[in-house]
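Note that one protein chain of the assembly has been removed; the remaining protein chains are unaltered in position.
Then we have subunit A:
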Amino acid sequence: MSFFKRIKDKLTGQSEAVSEKFRTGLEKTRTSFTSKVNDLVKRYRKVDEDFFEELEEIMISADVGVHTVLDIIDELKDVARTRNIQDPAELKSAISEKLAQMLHKEGNDGSLNIQSSGMTVILFVGVNGVGKTTTIGKLAHQLKNDGKSVLLAAGDTFRAGAIDQLEVWGQRADVDVIKHQEGADPAAVVYDSIKAAKARGVDVLLCDTAGRLQNKVNLMNELEKVKRVIQREVPGAPHEVLLVVDATTGQNAMNQAKTFGQSTDVTGLVLTKLDGTAKGGIVLAIRHELDIPVKLVGLGEKIDDLQPFDPDQFVYGLFSFNEDEEQN
């Protein structure tokens, strides 16, 4: 199915409400991009070196990693050569096809691995200030609405006020929070939370952790310990290790994905703050180089501002086209 067909189906399909949210959330991202790509296509009569250079700049400005951009450009040049494409407008669809394809890799549909029976444990990791606690609050609310029983583990025992912050989210989502004192061992908090979750027969346990920069070896070791405790106490867990990434982050997100991936085997990304002007293009590079899929997207501060990631619409947001062109 072609990219546009897919998009159209999606926009007219049942997921309309979700689409709408995604669309409005990405409004800012899209408008700036629409003008850029369309402008580029209009200004060039021929696909040439300069055209590719400008295209490169547009992608770089979206924080798609430099190396990934160079790879994409090379492939597009190949496409242009083999299909003998001269008209920039014609190449435009090849561009979005290529990007959507990158996010659409086989074998992973990007949905959360929630067990149909037994307890699901999800561990949240990431650097400081990306929105881990907020994401947990929103996800708890969603899962609860889906009829799951949810418990939160206040594993950020380091940052001032972090436990209180999670508790507020717990109240909003109407789920319980297991906590210790500030400064306590996060692995112990998680251990107690698992015990409590088992005793209460909870469906999903969401574990918060303190933000940490990936080059702090001690803190990364601490995180490994938390994961080991989960592995030991619940067979097959954690079912997801979600790395929360701020969409405004640049190339460093790649380092984050690599290092957190090494110590905790990250299974997916949550891309937050995508309602700003940042494009979060680095997730393309992360998918490209490390094959870690984006699973959720944060589009605001409200409790229902967390959405499943939709690769097509994400790319659509990056390289959107005018309404009339969608018909083609």
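Keep in mind that, in the parts below, a contact is a pair of C-beta atoms (placed from the backbone, for glycine too) under 8 Å apart; a residue touches a chain by one contact, two chains touch by 3 or more; residues count from 1.
Note that contacts and distances are computed from a predicted model.
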Omitted chain (choose from "Simple sugar transport system permease protein", "Signal recognition particle protein", "Sarcosine oxidase subunit gamma" or "TIGR02186 family protein") - UniProt protein name: "Signal recognition particle protein"
Per the touch definition above, residue among A:Trp169, A:Tyr191 or A:Phe309 touching the missing chain: A:Trp169
Absent-chain contact - pick from A:Asp63, A:Asp203 or A:Glu240: A:Asp63
Chain not shown: contacting residue from A:Asp176, A:Glu240, A:Asp275 or A:Asp305: A:Asp275
Subunit A, residues in touch with the chain not shown (by the definition above): 28, 57, 60-63, 66-67, 127-131, 137, 158-162, 164-165, 167-169, 182, 213-218, 221, 246, 248-253, 255, 273, 275-279, 282, 301
